[in-house]
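Missing here: one protein chain of the complex. Every other protein chain is in place.
Now for chain A:
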């Protein structure tokens, strides 16, 4: 009787929940290395690492994972509906500022038209304005300046009729220079805002 119960339980586990889970590493899309994925079984056991495009991990009945491969065609066939629902890629603009100021350079002022066109082309645009500085001055001061630059561009977009709740601002200060420099180096290319239209 006991054996029957165990057999029944095992049969339930293997047939009732015979579905398997699959994990597929895809190419980066921008031509760079795909990075790596680590898949750790919930019930312990060996983790599996994927670091080549189209490598797969599939769950096994025993709660473990087995490695495998797939290809672009198979991925399209099985997962196309999910992949096709990906949001349209964000578009990134970069505008430059005069030193120590939140005023745009003359060349960057003219970019506004292209930015507005991109915003208006999207059904529900949300806009992220990220301010950056060069490495002249203190980190905390540069955080404030970066945010001021972002805010000043936000005002420009508001004047153009873009809804307030559609815009987020952030100040990255000197953390993400476009051009690496030693500290206290004036660098016009780092005094910028990035506008992400999503």
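FYI, a residue touches a chain if its C-beta (ideal position, glycine included) is under 8 Å from a C-beta of that chain, and two chains touch if they have at least 3 such contacts; residues count from 1.
By our rule, contacts and distances are computed from a predicted model.
Participant: Select, from "Osmoprotectant transport system permease protein", "Cbb3-type cytochrome oxidase assembly protein CcoS", "ABC transporter substrate-binding protein" or "FecR protein domain-containing protein", the UniProt-recorded name of the complex's unshown chain.
Facilitator: The chain we cannot see is, by its UniProt record, "FecR protein domain-containing protein".
Participant: One chain isn't shown here. Among A:69, A:120, A:175 or A:189, which residue touches it?
Facilitator: Residue touching the chain left out of view: A:175.
Participant: Would you write out the residues of chain A that touch the absent chain, in ascending order?
Facilitator: 12-13, 15-30, 32, 34-43, 49-50, 57, 59, 63, 65, 75, 78-79, 81-88, 90, 123-124, 126, 128, 130, 143, 168, 170-173, 175, 196, 198
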